[in-house]
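Have a look at this one.
The complex appears here without one of its protein chains, the remainder shown in place.
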Amino acid sequence: MEYLIHLAILFVIYATLGVSLNLVVGYTGLLSVTHAAFYGIGAYTTAIFLTKSGVGFFSSLVSGIVIVVVISFLVGVVLSKFKGDYYALVTFGFNAIIFAVFLNWQNLTNGSLGVPGISRPELFGINFANNFNFLILALIFFVLVYFASRFIVNSSFGRVLKAIREDETAIAVFGYKTLSFKLVVFIISAAMAAVAGSLFASYITFIDPSSFQLTESMFILAIIILGGLGNLRGSILGALFLILLPEILRFVGFSSDIDAQMRQVVYGIILILLMLYRPQGLIGEYKL
Amino acid sequence: MGILPQLILNSIIAGAIYTLVALSFNLIYSTTKFFNLAHGVMAAIGGYAVFYFSKTLGLDIHIAIVLGVILTGFVGFGVDKFIYLQLRKRKASNMVLLVASLGVMTALQAIIAILFSSRFKTLSGNIDTQKIFTILGGVITQTQLVILLSAVLIMAGFVIFLYKTQFGKTVRAISDDEEVARIIGINTNKIIGYIFFIGSAVTGFTGILIGFDVGIEPTMGLSLLLKGVIASIVGGVGNIYGGVLGAFLLGFVENFGIWKISGEWKDAIAFALLIVFLIFRPRGIMNK
Amino acid sequence: MKQSTKWIIGVIVAVAVVAIGYFVLKDSSDISAKTIKIGVIAPMTGDLAFMGEGIRDAILIAKENMGNTKNRYEVIFEDDQLDAKMSASAANKLLSVDKVDAFVTFSSVTGNVVAPIAEQNKAVHFGIASDSNVAKGKYNFIHWTPPSEENKVLIAELQRRGIRKLGIFKGNAPGAIAVIDDLKEQLKDTNIEVVTEQVFNSGEKDFRTIIAKSKDSGSEIYLLLAFSPELEILVKQMRETGITTPITSIENFEMSEQLDLFEGEWYVNSADPTADFINKFNTKTDKSPTLGAANAYDIFNLIVAANEKVEGTSKPTSDQVVTELMKITNFSGALGNLSVNEDGIIVSKAAVRIIKDGKPVTVGN
Partner (left out) sequence: MKIIETKNLVKRFNGVYAIDRLSIGIEKGQITGIVGPNGSGKTTLINLLSGVLKIDSGEIVVDGTEKITRILPHQVFFYGITRTFQNVRLFEQMTVLDNILVVITERNIFSSLFEKHIEYHHKIAEEVLQKVGLWKKKNQLAANLSYGQRKLLEIARALAMKAEVYLFDEPFAGLFPEMRKIVSVIVQELKQKNKTVILIEHDIGLIRELCDYIFVMNEGRLLAEGKPESVLERKEIIEAYFGN
């Protein structure tokens, strides 16, 4: 049972990341591959606050969001000049740079040694060391993020995002400052990623730079593309599928010495088949 | 300064390797207009093919190289025919092709690791057979000289091929506008298939050269590709001379960056260069 | 949406069937009281897959040569790609599905993730990791020669050879950083000075510029701290650019497949992996042991020894195993004779060794 609770917690964290990234990629049509960087900043802020100062989990969460908002504002301003492939490439670059900062800013992030001994949150005496209670906490945050996203998507603001996805110049002619809309949605999604980062840091109680690399951003991107772009429930399904898939493959034992590599082959082939036969994802409506 | 000649030489060698990757990447990107993440793996395929032919089958090294290059070309041709072409037929967008190429990369890398284990292998014999040359105070090995020569030769080959031959004219027509090219009767899918063959063959050859100079491992593709992509963006995507210029600029900026700052910031410097260019000169140096 | 909802139901049903099917099957298998299960978490895919494979081979060798024992031992390998979330998933899977009694993990990342989980579930955990933080807690141990031990021997050898100026090339990885920080500390009260320190990220292939940077630093010897393949490439590129300054290392030379690169060079290693372990490893895998393989071999034997020592016929509890482990002194392992100190670190002596015609030979400590 402990294993299922653990998987549920990972699933909730990655569903939060998926839903928030979907706002930028699925609804606004901007292929951002830097989500793991904001996920990492949220995690590191909580890790450093909880290990180095007496600050509690929730204030570290809030300060994580503040820091991520500032950084995502700067990144967003630079990004607003780009579209399509170039936008994706610039986000590639930012993810690599922020990862390099995690790796090399020794006296802040402890470099590749990572930050161990991150405490679990305390709130009204509930023991969050027990994974089930932590799952409830994570679920609460996810529900908040999910309904905030639904609110955004169903509002006039969300409708303008979709118009930007469809034809940015056309919507601009009707008086909409598309740059500021793109910037705001980028910041909101980054702040949500920071929440997921704080939860991850406090749950695993140890973080190191390698969890926030480009490969992680591509993993989150695969979640929302598989689940279906422009569909929040799709991102949840995508997270469920891509978190459970490697776990299921653990039980499917190929002959021991090549089984791990075989799983990667299966994973790659699934991605290819999906793009061939189901590019809009399981329940998405917007084709990438 | 005693170090300067060696530093310049190092930058040139790095530039030559990036040139080879940038040239082949530019060729494929200019006609297919999507970031093919699987492009890097072709280098590993080339390297391991030569390893198999020469070390396991014991063929003569030159035959092994020729077979390796041809085999990689066919792998690239096959991937385009069975995956990318089907996606193009389904009017898939760049992002779908990007995710599919992520699947191809993951699967191919894992297959290589299954066949050859993921251990690092070197193609060259032991240390003392390497002839060492000293040019204006800097030291360069025979393999690195071959790398420089092949970078120059292949670039010249590309220029002649693209601007002097009939086939090259059709390729440039496709890169300008694929629809128009199809309308005037060019069988674009066949040409793109050949382009994949040539591009992959050149990358395979690059992998073989790196195999002799340093060595090969299944996961060598992605970092090589990222540097090639940066070089072609900085130089001007789709522009042959741009790719070469961008590659050497990247080689110099990286090596002088290591000299002035320190080794672990090398990748961050490369991406910072990319971001600076994308902000101030998104079209790259050569493109008007 | 009709067609897509069919898809969703199909996926969810498939996932549920596989999961339930497995649990049902698993539970019915006989968990006889006496089977002690050991879960091993190491990278089986990704860049360091060859190290994970080395760990697996070493443990399989240990299991084959275990001889007959009171209890039955079973080993389950799980891949974590050195990714924190995969390590946590592997640990939780091993705990609640396979109900393992002990963990063996590889690398500081995996060790730091699994340590709190092992502590909470009272499972003995051996980390093959240089970060002593992994050993915090009653059930957590690490089997890695502490940097201070190796540095002590290194400094003694440097002083014996009258070396003043030391150059350092280090990989940006937990092991190397821990060693260098401790070394600089110990060098404070000696007349040896670090004249150049070059850092590079793992996966680096082009060291020519940092070599050029350190060329006129006047170092009399270079200390190289890097795993293979970076280690071999670094030395090859040094030789290519005509650097003949002697090189030394802590442990890393022995892991390389190209020992001829280090012919005649001395280095410090955590005691000498016994010749019989090396040729057992060779016969099984026709490769030389990778980093941590000897440690894994020792750990398996230590767990078995501790479990065997616990009297009584019922299955030993973790607390009993821990008390037995703490009592172990000069246990003859692949890494020399080992003893467990009070904060759960397996202490093995360090010794100066030299590569003579392609073979590591102890020079005597």
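Letters are used for the chains, namely A, B and C, taken in the order the chains are written, and counting of residues starts over at 1 for each.
By definition in this document, contacts are C-beta pairs under 8 Å (C-beta built on N, C-alpha and C of every residue); 3 or more make two chains touch, one makes a residue touch a chain.
Small disclaimer: the values here were computed from a predicted structure and weren't measured.
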Write out, one label after another, the shown chains that touch the chain missing from the document. A
Tell me which of A:87, A:181 or A:219 is the one touching the absent chain. A:181
Missing-partner contacts on chain A, residue numbers: 151-152, 155-157, 159-160, 162-163, 165-167, 169-178, 180-181, 184, 230, 285-286
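Keep this in mind: only the chains that are shown with their structure count from here on.
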What's the contact topology between the chains, one of line, ring, star, complete, other? complete
Between chain B and chain C, tell me the centre distance in angstrom, where each centre is the average of that chain's C-alpha atoms. 35
Multi-chain contact residues (two or more partners), chain A: 103-104, 261, 263-264
Provide the list of chain B residues touching at least two other chains, using ranges where the numbers run on. 110, 113, 118, 264, 267
Would you mind writing out the residues of chain B in touch with chain A in their complex? 33-35, 83, 86-87, 90, 92-100, 102-111, 113-114, 118, 226, 229, 233, 264-265, 267-268, 271-272, 274-275, 278-279, 282
Give the list of chain C residues in touch with chain A in this complex. 1, 4-5, 7-8, 11, 15, 18-19, 22, 44-45, 49, 52-53, 56, 77-79, 82-86, 88-90, 92-93, 95-97, 108-109, 112-113, 116, 120-121, 131, 133, 136, 172-174, 177-178, 201
Mind pulling up the chain B residues that touch chain C in the complex? 2-3, 6-7, 10, 13-14, 110, 113, 117-120, 122, 126-127, 130, 132, 139, 141, 210, 214-215, 217, 219-220, 223, 255, 258-259, 262-264, 266-267
